[in-house]
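Excluded from the complex is one protein chain; the other protein chains are retained at their positions.
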Amino acid sequence: MCIKYAMPGTYIPINYLPVAIIMLISSLIGLGALVVGLLVRPRRPYAQKLYPYESGNPPIGDPRVPFNVKFYIVAMLFVVFDVEAVFLYPWAVAYGQLGIFGFVEMMLFIVVLLVGYIYVWKKGAFNWE
Amino acid sequence: MNTEVGISLRDAIPFIPELVIICTGLIAMMLDLVVRKKGPVAAFVVFGTLVAGYAMCKLNGFNEPQSAFLNMFILDGYAGFFKLIFFINLILTVCISYRYMIIEKSSYGEYYSLLTFATAGMMVMASATDLITLYLGLELMALSTYILAGLMRNDRRSNEAALKYFFLGAFSSAFLLYGISLTYGMTGTTNLNEISATIQNLNIAGNPILFLGLIFIMTAFAFKIALAPFHMWAPDVYEGAPTSVTAFMSVGPKAAGFAVLGRVLFEAFGSMQVQWTNILIPLALLTMAVGSIVALSQTNIKRMLAYSSVAHASYMLLGVIAGTPAGLVSTINYLLIYTFMNIGAFAIVILLRSEGFQGQDLDDYRGLAKSNPLAAALMLVFMFSLTGIPPTAGFIGKFYVFMELINADKTYLAVIAVAFSAISAFFYLRVVMYMYMKDSDEPRTISCSPSMNVALAVTALMVIVLGIYPEPVLNYVKTVVFG
Partner (left out) sequence: MIKYTLIPLLPLIAFVINILFGRNYIRDKAHWVAIPAIVGSLLLAISAFFDVAGGNVININVYDWIVSGDFNVSAGLMIDQLTAIMLLVVTICGTLIFIYSVGYMHGDEGYYRFFAYLCLFIFSMLVLVMGNNFLVMYFGWEAVGLCSYFLIGFWFNKKSAGDAGKKAFIVNRFGDFGFGLGVILIFLTFGTLDFVGVFGQAGSFAGQTINFLGWEVDLVTLICLLLFCGAVGKSAQLPLHVWLPDAMEGPTPVSALIHAATMVTAGVFMVARCNPLFIESPIAMNTVAIVGGVTAIFAATIALVQNDIKRVIAYSTVSQLGYMFLALGVGAFSAGVFHLYTHAFFKALLFLASGSVIHALHNEQDMRNMGGLKKYMPITYAVFIIGTLSITGIFPFAGFFSKDEILWRAFLAGDMGKFLWLLGTIAALLTSFYSWRLIFMTFHGDFRGTSEQEHHLHESPKVITVPLMILAVGAVAAGWVGIPPLFMEHGDKIGEFLAPVLGHPSGHGTHAQEWFVVGISSLVAVLGGIVAYVMYVKKTDIAGKIASAFKPVHALLYNKYYVDELYDTTLIQPVMKASDKVILGFIDKTIIEGIVNGIPNVIGVFSRKLRTIQTGVFGSYGLAMTVGALCIIGYLFFQR
């Protein structure tokens, strides 16, 4: 890694300069668009215009209804096993180089997840009712 | 082939204690599905912890540091001693909680698994020589403790505690990650030794961005060990959480926080000692003041102990501030002593909790000396120790920390600390006064159990033994931790 510095204590990470520039530009563009829109657009609000858009139908009730907690459990389980799958792909690809350690490591990972799987199953997280 | 990756199965050897603990947790989880009573689960956890402790001693990490996983993990004397503290903490917590969790109607098997997982997280923290492993351990510990804090599902305060702890903990994790990324940005590495080397090679010890990174990292640690002004979660969470979890949390995460604080500050940022000492001194003073003064006005014993634990964190911090290996030894010694006396004090709080009786209020301690002389005497010992009255262990802990401060030419800090511990005597001794000098007509039942008796006996014995005969442990810490 190439690090340049001029004087002790005044080191600036030059490699990150492009990142800083990108961040600066992108925030400028975003802010600029909003500001320009604010200045240019006509403002004539009326009731229909302020109505929430719901596929052309008139909205019924408050959109922020509490979801059933069961959705969250399912979502959580989905994420966990999704991560497992994501992790398995690169492992499978690099398996040739990982050797026995890679195998043991992945088995451990799967066993841990398996224990979790058994646990949630027994606890009835898969039963909707 | 393996050379390319650089990790082999051999790397798992220093990691065996963690593996044992994690397996213990997993098996306990499975066991819980099969058995109805939670006794076997608790017993299994204790057994697994003992096996892990045995494995650690067998690995001989105390003599020869063994690093693994591309220098991301190390088992050395320092980590080993902290792990010992975690094991003691875990076993004692299990001992004091079995009966209590039944009374609280929250006796879930998950409780024991989560305690184990949290301990595994702490162990990884103590052994981490890389900011990434450190973060991994910290999150494992934190996530487990969030759930533990909210274990009493039907108790509003417990839920509130868990939620607060979770949000603020996430907040502090963000601080930590931000600090890590800044540090990485400046040094190009997350390995503690390499960070130190880079800082010296590039001579960037005075760099403001690196400095910012250090501050953020320390902020996160300060949150974990509850230093003011990052302590705000502690009283609410300690009060709301189940008492046994409070006992666990007031020792384990704090010790783990000190483990990483010591390692990160001394190993990675050793060349920035002046700067971090300058950060820690005001933090320590503020913490002492907040902990000691606000504790005075508490009438809930758990909340009082929460502030007391805040204050104690500041005394431990003084050893780090001394900035010498001997100072760090005094901190570690203090932590060990604190483990015993604090869990002991919480054990008495738990003892008073029985069906239909909270026993958390100072008033509940009226006349305890008459109705339960032994319990009162034990509480007396723990309170004396927390105050730091000889010949209890608390005195030894404080004494060495203050002595190291004086040796490091920071006498003024020692004087202030002594003054604040004198203030703290007031609220500790108030408990004693309530027990011994006030009368109560109410009949009182205490919830004894064999495991509780064992825990109380061990803690009280250690508080007294370490107070009367502290040399072996101190020498052990000195030789083992710092060669």
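So that you can tell them apart, the chains are marked A and B in the order they are listed, and the count of residues begins at 1 in each.
One rule holds for everything that comes next: contacts are C-beta pairs under 8 Å (C-beta built on N, C-alpha and C of every residue); 3 or more make two chains touch, one makes a residue touch a chain.
Just so you know, these numbers come straight off a predicted model, no measurement behind them.
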(request) Mind giving the shown chains that are in contact with the missing chain? (result) B
(request) Could you tell which one of B:Cys57, B:Leu70, B:Leu296 or B:Ala422 touches the chain left off the display? (result) B:Leu296
(message) I'm checking contacts with the chain that's been left out. Which of B:Phe86, B:Phe223 or B:Tyr365 qualifies?
(response) B:Phe223
(request) Using the touch definition up top, pick the residue from B:Lys83, B:Lys164 or B:Lys254 that touches the left-out chain. (result) B:Lys164
(message) Tell me which stretches of chain B touch the chain missing from the display.
(response) 163-164, 167-168, 171-172, 175, 206, 208, 211-212, 215-216, 219, 223, 228-230, 232-233, 235-236, 275, 278-279, 282-283, 290, 293-294, 296-297, 299, 374, 391, 396, 399-400, 403, 407, 457, 468-471
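We adopt the following convention: only the chains that are shown with their structure count from here on.
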(request) Calculate how many whole Å lie between the centre of chain A and the centre of chain B, each centre taken as the average of the chain's C-alpha atoms. (result) 33
(request) Please name which positions on chain A make contact with chain B in the complex. (result) 1, 3, 5, 8-11, 13, 16, 96-102, 104, 111-112, 115, 118-119, 122
(request) Provide the residue numbers of chain B that touch chain A in the complex, in ascending order. (result) 1-2, 4-5, 7-9, 11-12, 22, 26, 29-30, 33, 185-186, 188, 202-207, 209
